[in-house]
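Read the structure below first, then the notes.
Heads up, one of the protein chains got dropped from this complex, but the rest are sitting where they should.
Chain IDs A, B and C follow the sequence of writing; residue 1 opens each chain.
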Amino acid sequence: MTPSKPTPAAERRRQNQRPEGPPWRQQMYDVIFEADTPAGYGFDIGLLVAIITSIVLFSLETVEGYEDAVWIKNGEWFLTILFSIEYVLRLICSRHSFRYALSFWGIIDLFSVLPSYLAFFIGDSSRSLMILRSVRLLRVFRVMKLWRMMNEADELSTAIWRARNKIVVFLTVVLVAVTISGSLMYHVETLMTNVDEQKKNDTESDFTSIPQAMYWATVTMTTVGYGDVVPKTVIGKMISAALILLGYSLIIVPTGFVSAEILGGKAVGKEPDFMCDVCEATGHPVDAHYCYRCGARMHHA
Amino acid sequence: MTPSKPTPAAERRRQNQRPEGPPWRQQMYDVIFEADTPAGYGFDIGLLVAIITSIVLFSLETVEGYEDAVWIKNGEWFLTILFSIEYVLRLICSRHSFRYALSFWGIIDLFSVLPSYLAFFIGDSSRSLMILRSVRLLRVFRVMKLWRMMNEADELSTAIWRARNKIVVFLTVVLVAVTISGSLMYHVETLMTNVDEQKKNDTESDFTSIPQAMYWATVTMTTVGYGDVVPKTVIGKMISAALILLGYSLIIVPTGFVSAEILGGKAVGKEPDFMCDVCEATGHPVDAHYCYRCGARMHHA
Amino acid sequence: MTPSKPTPAAERRRQNQRPEGPPWRQQMYDVIFEADTPAGYGFDIGLLVAIITSIVLFSLETVEGYEDAVWIKNGEWFLTILFSIEYVLRLICSRHSFRYALSFWGIIDLFSVLPSYLAFFIGDSSRSLMILRSVRLLRVFRVMKLWRMMNEADELSTAIWRARNKIVVFLTVVLVAVTISGSLMYHVETLMTNVDEQKKNDTESDFTSIPQAMYWATVTMTTVGYGDVVPKTVIGKMISAALILLGYSLIIVPTGFVSAEILGGKAVGKEPDFMCDVCEATGHPVDAHYCYRCGARMHHA
Partner (left out) sequence: MTPSKPTPAAERRRQNQRPEGPPWRQQMYDVIFEADTPAGYGFDIGLLVAIITSIVLFSLETVEGYEDAVWIKNGEWFLTILFSIEYVLRLICSRHSFRYALSFWGIIDLFSVLPSYLAFFIGDSSRSLMILRSVRLLRVFRVMKLWRMMNEADELSTAIWRARNKIVVFLTVVLVAVTISGSLMYHVETLMTNVDEQKKNDTESDFTSIPQAMYWATVTMTTVGYGDVVPKTVIGKMISAALILLGYSLIIVPTGFVSAEILGGKAVGKEPDFMCDVCEATGHPVDAHYCYRCGARMHHA
């Protein structure tokens, strides 16, 4: 969250995006889009406070006793106007206003203010309450503005994007495991509860359907374990314990894969294939100029 | 899930498995077994949709209000026929039809369609309900078809297979820990609850037997923590907290072992297959010039 | 917790902090602040016992039946006097007594004894009970003294400090995810429960407000999963299961980042402090002969 020396890539990107034209527009761009001037840093701090306040107000609205508090309504309008001004300023000082408006962040910025105005025009009639609520819910995307403020956001998005294959693999593995173990447990619990009922033991199975059993399996495999759906028969508990252990053992493997993906390209900070032409030593840092072994000049591909 | 450049090994395997004979059989093989042609990719997408739909229908059948829905029955039959056609086509265009039929995936493909036909022949008489249900449950293995569609499936299976020793170690450690801590807690809770009862404190121990206590220990050690079985006496809670911490500390170690196994062969800059031609030692650094075991010159591939 | 050979840095720091003046002051310093003499080691063991006893007494005070136990009160005063003597001795034998008193550990040492004296002067009148309680709570900081006794405390603090950016990133990611998924689930559960109510199904939503839903999301995403707030509608459970899986997949990424940060500087064979004399580049492989940045010959220490 603190300003840091921009990387060359960020510097180049910035030069491409800086608007042309009058100096005031360039200065305004630096304040709003960058964080490495005192004014820009101050702007970011202000925005941070506004976003956090907005989330707090947004949440408080639904708490019993605060539904109709006037100060929340007023605060909400004050913040909407602030975010509107921010949106307009970003539009003005972007190099290509239209392109900004259609970009991911442009849409998020629009979503930050639109719901309040829409809710105002739809009115408070009880008939449109449902639509109103859904529209107002969109204000939650204001929290996404926090993401933009992180210096590491780019790096993190890249890492998630790079690990997308592994995440799909992970989700597929979980889906297969959840479906099979959910169906099995539904069958076992339904069967064994019926047997127990004949013994005048009047417990009822929590596994009322396969989707419910799959919900149980998801909650269990991720080790969340709410406890709202639990096996109640002895056989059910035994199979459940075995499934937990098996699932836990198997899930370590794809989890390790994702970690390996991140560690592979990151922690070690070395390019395994970055080889010295002279002595064929590998494993140089990505920014190496000289071979660490023979001292020869490195040639980047 | 997207087509990617096949590895040399996959390419070789494919050449071995491609059927001989008329070109239509080879083309059909490419569509059904491979994903790197437009038709093969389309086939895979279609199969993916069919599998997901099948799981949804299969689950919905057990939800209250949908048990006898006609559209589910019809959809089920439609999918069964689709999967039957797929099975027959795979049989036809495999190089060795019989070998395919007996392979793991051949059996899974058979299991995808057999239960529906069996259920049809067994009939809906209430007497055979239990057998019927168990048979129909086998349809869940359709979800395994998802696994085959993953490019990474091979890699993941290999990793799990390579980590099997570590998983057995992990399970043994857990079994020892679960047995000891379960028995201890059963003893403590039963004893202390009796003491409390004499003080007219009428709580009842959740630890009704050692298997129940072992179920508790499993659920706790894997950090699932349902909360259906919890210690209720003060001493029980203290020992339980100590066991949780101890178990948590100890479980990090085998978990780290499994991670190390995956990372060892993958992330860190060693080539597991970089083998010395003379003594067949493996695990050399990627930039090794000499075999560390016999001292012979290494030849890079 | 055992005495180990001090690192050169610790040795230098120690020389800077050792008091000047009469030998008895230097010897006392060695006993109290260091652990590598028999007397110093004994002092540390005694302190360890005192701290653990103090935590036990402090906790027992709140247990039903022990509130007014005289032996707890007496033990408490005994420990307070011990800690007071320790504080005074530390003040005396520090090189700069005033600087110690204002340091982090000086304040912790003061907090260890002040509350007891304050509580004595405030008196036991029922009116000031609340203030009294809050003041006495400060004694819990005695447990921080354990931290100082760890040899690894410095290393760990450094690691946490070095990973602070990653932790902020992690918290921001969680905050964004918690806000969005909490709001979504509040909306869905409230809506669907209303629909169910019209069907005479009288369950009540646990998601009474957005803060409550955000509490649920936090408890769920960290896989704690108390189960006091759970989705009860079918749609709610489905979305919840999807959110759990998504959140679990996404959280692996920043967790991996933090691990990578720790591993990056620690486990993998790089010496973070292996610095080039010419250009001061760090992070060379342990067997580097030439600086990878400027090509100068490296001199091993």
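Throughout what follows, a contact is a pair of C-beta atoms (placed from the backbone, for glycine too) under 8 Å apart; a residue touches a chain by one contact, two chains touch by 3 or more.
From a predicted model like this one, the values you see are computed outputs, not experimental measurements.
Peer 1: Determine which one of C:Y29, C:F43 or C:F58 touches the chain that has been left out.
Peer 2: Touching the chain that is not displayed is residue C:F58.
Peer 1: Touching the absent chain in the whole complex: find that residue among C:L156, C:V195 or C:A242.
Peer 2: Counting the whole complex, the residue in contact with the absent chain is C:L156.
Peer 1: Touching the absent chain in the whole complex: find that residue among C:A101, C:L118 or C:V140.
Peer 2: C:V140
Peer 1: For the chain that's not shown, point to the residue among C:S94, C:Q212 or C:S249 touching it.
Peer 2: That would be C:Q212, which touches the missing chain.
Peer 1: Pick out which of C:I45, C:I81, C:L102 or C:L171 touches the chain that's been left out of the picture.
Peer 2: Only one listed residue reaches the unshown chain, and that is C:L171.
Peer 1: Suppose we count only contacts with the excluded chain; which residues of chain A make the list?
Peer 2: Chain A touches the chain not shown through residues 63, 223-227, 234.
Peer 1: Write the list of chain B residues that the hidden chain touches.
Peer 2: Within chain B, the residues that touch the unshown chain are 165-166, 168-169, 172-173, 175-176, 179-180, 183-184, 186-187, 191, 208-211, 214, 220, 223-227, 230, 234, 237-238, 240-241, 244-245, 248-250, 252-254, 256-257, 259-261, 263-264, 268, 270, 283-285, 287-295, 297-298.
Peer 1: Residues of chain C in contact with the chain that isn't shown?
Peer 2: For chain C, the residues touching the absent chain are 1, 55, 58-64, 130, 133-134, 137, 140-141, 143-144, 146-147, 150, 152, 156, 159-160, 163, 167, 170-171, 174, 211-212, 214-215, 218-219, 222-228, 255, 258-259, 262-263, 266-269, 286-287, 289, 300.
Note that only the chains that are shown with their structure count from here on.
Peer 1: Looking at mean CA positions, which chain is nearest the middle of everything shown?
Peer 2: A
Peer 1: Can you work out the whole-Å distance between the CA centroids of chain B and chain C?
Peer 2: 38
Peer 1: Any idea how many Å lie between the Cα centroids of chain A and chain C?
Peer 2: Each chain's C-alpha centroid was found; their separation is 26 Å.
Peer 1: Which chain A residues touch at least two other chains?
Peer 2: Only 211, 214, 223-227, 259, 263, 268, 283 qualify.
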